[in-house]
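Can you read through this structure? Questions will come right after.
One protein chain omitted, others in place.
And then subunit A:
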Amino acid sequence: MLCYYDIQIVRRNLASYVDIIWIYCPALLLSFSLVLFKQTKLGPKSGPTEKGLSSFCVHIVSLLVRGLSSLSDVASGLKYLQGKRQNKPEMCCVHNVQVNRTGYVELTIFPTVVNLNRIKLNSKQCRIYRVRVNELEAPFIYNDPTLEVCHHESKQRNLNYFSSAYTAAVSAVDPDAGHGELVIKVPPELWKQGDDLKVLKVYIEFSLDQPKGGLHFVVPDVEGSMAERGAHVFSFGYQNSTRFWFPCVDSYSELCTWKLEFTVDASMVAVSCGDLVETIYTHDMRKKTYHYVLPIPTAAPNISLAVGPFEILVDPYMHEVTHFCLPQLLPLLKHSMSYLHEIFEFYEEILTCRYPYSCFKTVFVDEAYVQLSSYASMSIFSTNLLHSATIIDQTPLTRRCLAQALAQQFFDLKQADEWVLKGISGYIYGLYLKKTFGVNEYRHWIKEELDKIVEYELKMGGVLLHPTFTGGKEKDNPTPHLHFSIKHPHTLSWEYFKMFQCKAHLVMRLIENRISMEFMLQVFNKLLSLASTASSQKYQSHMWSQMLLSTHAFLKSISNVSGKDIGPLIKQWVDQSSVVKFFGSFAFNRKRNVLELEIRQDYTSSGTQKYVGPIKVTVQELDGSFNHTLQIEENSLKHDIPCHSKSRRNKKKKIPLMNGEEVDMDLSAMDADSPLLWIRIDPDMSILRKVEFEQADFMWQYQLRYERDVVAQEEAISALEKFPTPASRLALTDILEQEQCFYKVRMQACFCLAKIANSMVSTWQGPPAMKSLFTRMFCCKSCPNIVKTNNFISFQSYFLQKTMPVAMALLRDVHNLCPKDVLNFILDLIKYNDNRKNKFSDNYYRADLIEALTNSLTPAISISNEVRTVDNLNADVRLILEEITRFLNMEKLLPSFRNTITVRCLSAIRQLQRNGHIPSDASLFKSYAEYGHFVDVRVAALEALVDYTRVERSSAELQWLLNMVQNDPAHYVRHKILGMLSKNPPFTKTTDSALCNEALVDQLWKLMNSGTSHDWRLRCDAVNLYYTLFGLTRPSCLPLPELGLVLNLKEKKAVLNPTIKPELEVGPVVDTPASIGIHGVGMCYAFNTMEDEDIDMETVHDSQAFIHQHLHLLERPSTPGTHTHTSACMHARTHAHHLVTHTPVLFVLLGKEPPSVEQSLLSMPATPVPSFSKETSSLASKHAGEHGHHHHHHHHEHKKKKKKHKHKHKHKHKHESKDKEKDRERDNSHAYSNSPASGRSLRSPSMSD
């Protein structure tokens, strides 16, 4: 496959930049040329692990990016230059590469810059061959601090330390702060030109071989050409990740226009952002080039690419919309996309604004990173969203995904303050839900989302929508409760990110509640039209700032349109994290005819905040429903609400409801003295809250029966679980039978009924709960034990039919077993299931029947240590197993949609194992978890494995899972494994386990430190898991520092006496600590090791001052190129060396592990262990806090010196081949040193001096 890109970029100045630069920077021309090459001949580097890639011939020949940009230099003193010079005059060009058949990507940039001598770009994984500015070779530095977060061995393994180091590393290359991995030095000849505001062109040649992130290659291992095999590639990433596949300014706030060219095999289609201008064959007619132009200023993270042998479907309603899917799936695509135009129409109508781009493309790919990802004018979806007309359950899900993707197309792509955009797109998506799926569905969804965010915040602490980082100091951290930083999207855990999105749209809804929907839509319309006006302005890049949506602009727009001040609301929910927790109770005062309501708050526990302001309370009385708005104030708990009704229960009169309906009620259950039927607190969910309200059971029952709001009904159902009485039973049964009731409420009622039945087991009368109901609704009239042949025309009853058996299976008799007749009933349902006359597939129904079987399982009565054999299998279990085996085997012959049956069978088998009916064994799940099964099946198998690992405490399985995390081709699966391990951890920080050992700590540490550098999300997942397993501080399984400490200079830390810890690596363990002379020697060694692992200057982030100084040295060379650099570096090195020789002890004091060293130096006499560890952590955090800011002067200075030391040692290292050899050996033992990223950087041509 050959890709040829020509990207035209017009970049805008960063708002955060100083105004002066801003004015002096006109639009710049920035253009790239990228060429991707496929490796037809497998190089020795492409190991067997990279199976997909090595066999996929990726020829990326040349990629050109051209554009206009106002790339500006941050002229502050934060620039740095590290002595790795990369430009070689005889650098291979395109033709050489073609001849050599090595895979590479090439990128050319032509920028114009003003007063700019350094250009910083983002680039990861790319190997840069040469950079030219205006045809002049330009020196450049490539340094990626996130490759390895902590550079030296830290036996402390402190997550606090890691998180701050990681945040600092991300900050160090943060494009929004003007940083980047790639620093290009503008040749001095051009400085003059730059000062004259003339155009500079930057041209970057780069290659990208076997990328582990950014681009994903799916290459099925079958016969045939790439097109026949359905091989495809697409870009992906968590937040801004475009830097993974070409050098760019990887920021949402840097907008530019684009021209893209992709040369691909003639059988392939390249889909990218913008308008396809033309497609042209290459000269040999075997490839073709796609030319795209994106005239609307767009940020680099919104650029994407998908290449594959796609089938093309032009939307029959909107010819500007084109859909792409993998071969053979066209019929599914046609069906799945048949209603997309309705979503389009809906959004355009409510926003009274046209879709911002001139075309739209949807691409469905396999092994997608996320279900849907939106980019400028295109969206990439998972192919698993496609479905045929026979599938019921997937249809609403797919439609929701499409609606979400489209909502993001309107709003999500112009990023400034993330919460605003996520909020708006989530909000208009909600409006679509309301219109398409109805108000019930919408309110149900809002409640679901609210419950989710409340649960998360109460558990994990607050979610902050709009954090402000004032000083950036540790104590100013707005979210100290989290184990990761929320400063950068790349450090956010996935869960948090999802909750963030969820909260954002809920807050948007709160704003709507305040200012009305009409105004809300007006605001959106205004924002959109401003943006579109701005985008049509050519080259006046300052206009483009209008396209970026900040909180401030949004709020201003709201106050302009509505004239309302929503400041308090924003302050409460946007600037502060956490939710509100209410406890409500009431008493009725008969004398005064007053309802005395008490509302208390819990604002002390984690994730809660105090709420002051209005709250709505709805009281349903005999005379009708009344809304009251109460003020929650600081100290008032009690609120008196006058009642309207006189107690006049004797009159037979209909009772008016909130919606005007009048109903007859049987009032015999209620309290004779009070006219209150039920009370609801905050019925509109206009506060992000959890309400625990106490009212009598009959009131809940009335609420369930007669309140028409689905949220109230659902609340009543969950409250009734606590009241297992015949009256509750009756209320639930009535709801179940009521056809008008929302089906999800009825489904919930099923489960509640099962719980109530179990609580009432000794007094339960009649057949098992729901059985007669099910019989009446779904079984034949003539023979009630046989279910009707399936007819799923009515979806409501379909969902009920699916749910009831699942809930019924949860019933238990007095022996805590599933009643025999329930089990037989379910078995009969399976037996008589007949779908021949049905126009819909019954795969989800059958899957639910399997789930019902699973639910009916109870733990086996085990006689001590008895081995589970076929012979002693329980008779019921035998029947169940029989069914499951048959289902699973049939699935091999007639696979169901998305293999739903297999998925449930696997979890059923795991359930049988866990309950001790069959021997616990992981091999079956392992085979299903292998790459090559459908992803749902894999995830189900992995879930079983994770459970197995926890129950059996199996370290082999844990290793197997972690291996998969490192090696599996599908990113989604890797992410999923870590997520499941965190959710169902084999052990936690509070429990002891044999699994928790040092090797595991090391392994996980390496995984998050360097093993996941190609995928932000995965790294955050690993951090999450580490947190779950070990907590924030030093994992307990690591040996405690004790007496008899020795100083290991190689590890730069004090360790236990080697006799206590024999597994320590060999190294110059100095037995006599604090000997200055030996320190010197040891240091030398240590640095070599370190430098070898880490290609460039380590920890850029914590050495800004040093960098500054270095740059200062480099700043004024009179000649460009090699000499300058070498001499400058030499200079620095000498200087450093000088320092080293004179101040060795100083260095030791400032080593990466100051506490340990200090220990070695200071605590020669026995120090009590506890006090020491305390000191350790406090020092560590102090140290970590320093990274971005140097408030302690002497620390600052120490750092400088330390850096120079390193430099000196590196220098030495270069000449000491002996040491190098040793280091190589060490490298091999290091799990991640061979990762392509670090390995390549080490050996890349640009690095070789």
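Definition applied: contacts are C-beta pairs under 8 Å (C-beta built on N, C-alpha and C of every residue); 3 or more make two chains touch, one makes a residue touch a chain; residues count from 1.
The rule is simple: contacts and distances are computed from a predicted model.
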* Name the absent chain as its UniProt record does, using one of the following: "Calcium and integrin binding 1 (calmyrin)", "Aldehyde dehydrogenase", "Transcription initiation factor TFIID subunit 8" or "Protein transport protein Sec24-like At3g07100". => "Transcription initiation factor TFIID subunit 8"
* Please pick, from A:659, A:762 or A:923, the residue that touches the omitted chain in the full complex. => A:923
* For the chain that's not shown, point to the residue among A:158, A:302, A:383 or A:578 touching it. => A:383
* To do: Using the definition of touch stated at the top, determine which of A:189, A:221, A:664 or A:692 touches the missing chain.
  => A:221
* Asked: Contacts of subunit A with the missing chain: which residues?
  -> 6, 62, 64, 220-222, 229-230, 266, 269, 275-283, 285, 288, 312, 314, 316-317, 319-320, 322, 326, 328-329, 331-332, 334-335, 337-338, 359, 366, 383-384, 386-390, 780, 782-783, 786, 793, 831-832, 834-839, 841, 867-871, 881-882, 885-886, 888-890, 892-895, 897-899, 909, 912, 918-919, 921, 923-924, 927-928, 930-937
